[in-house]
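All protein chains of the complex are present and in place, except for one that has been dropped.
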Amino acid sequence: MSTNKLFHLSPEVQDSIVYLLVMVLSGLPILYPLGLPLKINESTTTFYNTLNELPDGTVILWNEGYMVSSYVSGSEIAFYRMFFDLMRDKDVKVIFISSCVDGPLGGAMIEQMLKYGVDKTDTTYGVDYVNLGWLPGFEAVLAAIAQDIQSVTTADAYGTPISSIPVMQGLTTEDIALFGFSCGVSVDPWMRQWGPLNKPILMFGGEQLIAQAMSYIQAGTVDAYLNGGRGNAEFEKLYGYYTLQTATMDATNLISVYGIVLILLSNLMFRKRGVQK
Amino acid sequence: MSVIKQKEFAVILFVIPLLFILFNYYTGIAGPAATELINWGAYLWNFSMIIGTYSMFRKHLMTITEKKKDWIYSVIMFASFFIYFGTSYLHQGAFQWILDYVQNPIMLTIWVGAFTTFTMLFRGAKTRNWLGILLLASSILTVLRMAPIGEAIWPGFSVIGLWLNNVPNIAVMRAITIGMGIGLLATMVREILGKETHYLGE
Partner (left out) sequence: MSDMIGDLVFVAIIIGIWTIFYRENAVYKAISSSSVGLMLAFWLKGGFDTIYKDVFKPALFDMNLARMAVLVLGLMIFLRFYQSLAFASKWPIAILAGVGTAIASKGAVSAMILNQIAAGPFFTADILTNINNILIWVGAIATTVYFLFSFERGPILNTISRIGQVYMMLAFGVTFGMAVYGSSVLTQMNFLLKSPGYYVTIIAIIIIVADIVMRSRKQKPESATTS
């Protein structure tokens, strides 16, 4: 039997209180928003400007690989919408593909975004953009993209042979001027496969992932990045389109403070037990 | 024992495509063949996934036939598999509904990492020495940099947090990345020499 009682509460009850507070502090700002201002970091501005300053006719390849929370909250809608603005204003072409290690959810997310998230006015599927869907193989797919984009698959996500899709006809990997990806796992596979291409790379990833990727960012392999949920919210503010991501930024304030309080409490209790011994 | 039945034959089959792809990468010769080999990797991975699925099915089928503990949940597993798989080909609307309203909340929530992180903070974030204090101080400053409330309390948190991210973090990640890169190459050499044959199940 554990003797780790705090205020006569067993460890199981203590854990339950911790869980309950996580739920309450996550939910409270949803009901009563704090409305704290959000400063936009330089990394987000660089990401936004890199897209905004693309020359006319640029071909972008976007590899969708983020986690399910992005699917549910629609946190990537803002930069998908920006892609379509670029298609209209600058004749940019976008190839959507997913080699998401989470499985076909990456492909499902692209379809979801294209169906409901973006404004497709004045753009034509197959001419301005194409959805190659989810392809299994993760790093093998990334390597195939780097080797020869034509070899990656024989048909798009809807079964149309890529030989009959105008934007893919005659396209080589060399023609792709900008690579972008969102990822929820280690960034190393993208860096290994796309880094040697010496093309600009944009990245959107979870906070921990960005911390891991900083060495690549400083080395110049990654040109610009969005730092997790906060980066997304900042991008939405820059772009002017808001989703659940912005709405939940308030909640991160309380949860973050809670985490700090737990760290300090844990250490205070540890010191107190040490002193008592 | 026949040559093709020996382990060394499989090692040769491992080494040949490896060297061929590297040869193409560094010389640019035989590009289409190397591209095709790379795609083979993705396709063979799919076939091996089918084997994995079969192993999983066999295990659950044995649980059901032998009426082991919690066999009813294996039935649920099979039912959800066949319904989802069937609708994916026969009824796209139902498939999309299950994806949006059943699979997504499960994938979103089944990994209860958020809760375990906070209990870990409560129980395990104790420092015994000054190095531990450094780690916790760095993590607190990072949290205060990322959360807008940190900037609202004191703008300096953002500056310090950014410095921590851009200097010590990069330094260590650089060392780790270089180490991983060298490790990858060292493992590759061992595999070429036949010292590592984990892919053969040994």
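A few remarks follow.
Lettered A and B in written order, each chain numbered from 1.
Going forward, contacts are C-beta pairs under 8 Å (C-beta built on N, C-alpha and C of every residue); 3 or more make two chains touch, one makes a residue touch a chain.
Everything numeric in this text was worked out from a predicted model, so none of it was measured.
Seen across the whole complex, the unshown chain contacts subunit B at 4-5, 9-11, 13-22, 25, 36-51, 53, 56, 70, 73-74, 76-82, 84-85, 88-89, 97-110, 112-115, 117-118, 121, 131-132, 134-143, 145-147, 161, 163-182, 184-185, 187-188, 191, 199-201.
On the side of subunit A, touch with the chain left out of the figure occurs at residues 15-16, 19, 22-23, 26-27, 30-31, 69, 72-73, 103-105, 107, 134-136, 139-140, 143, 153-155, 159, 188-189, 191-193, 195-196, 206-208, 210-212, 215-216, 218-221, 228-230, 244, 247-248, 251-252, 255-256, 259.
Going forward, only the chains that are shown with their structure count from here on.
Subunit B makes touch with subunit A in their complex at residues 31-32, 34-36, 38-39, 41-43, 45-46, 49, 99, 104-105, 107-108, 114-115, 117-119, 121-127, 136, 139-140, 143-144, 146-152, 158, 165-166, 169-170, 173-174, 176-177, 180.
The touching residues of subunit A, when paired with subunit B in their complex, are 14-15, 18-19, 22, 34, 36-39, 68-69, 71-72, 102, 105, 108, 135-137, 140-141, 143-144, 147-148, 151-152, 188, 207, 211-216, 218-219, 227-228, 230, 249, 252-253, 256-260, 262-263, 265-267, 270.
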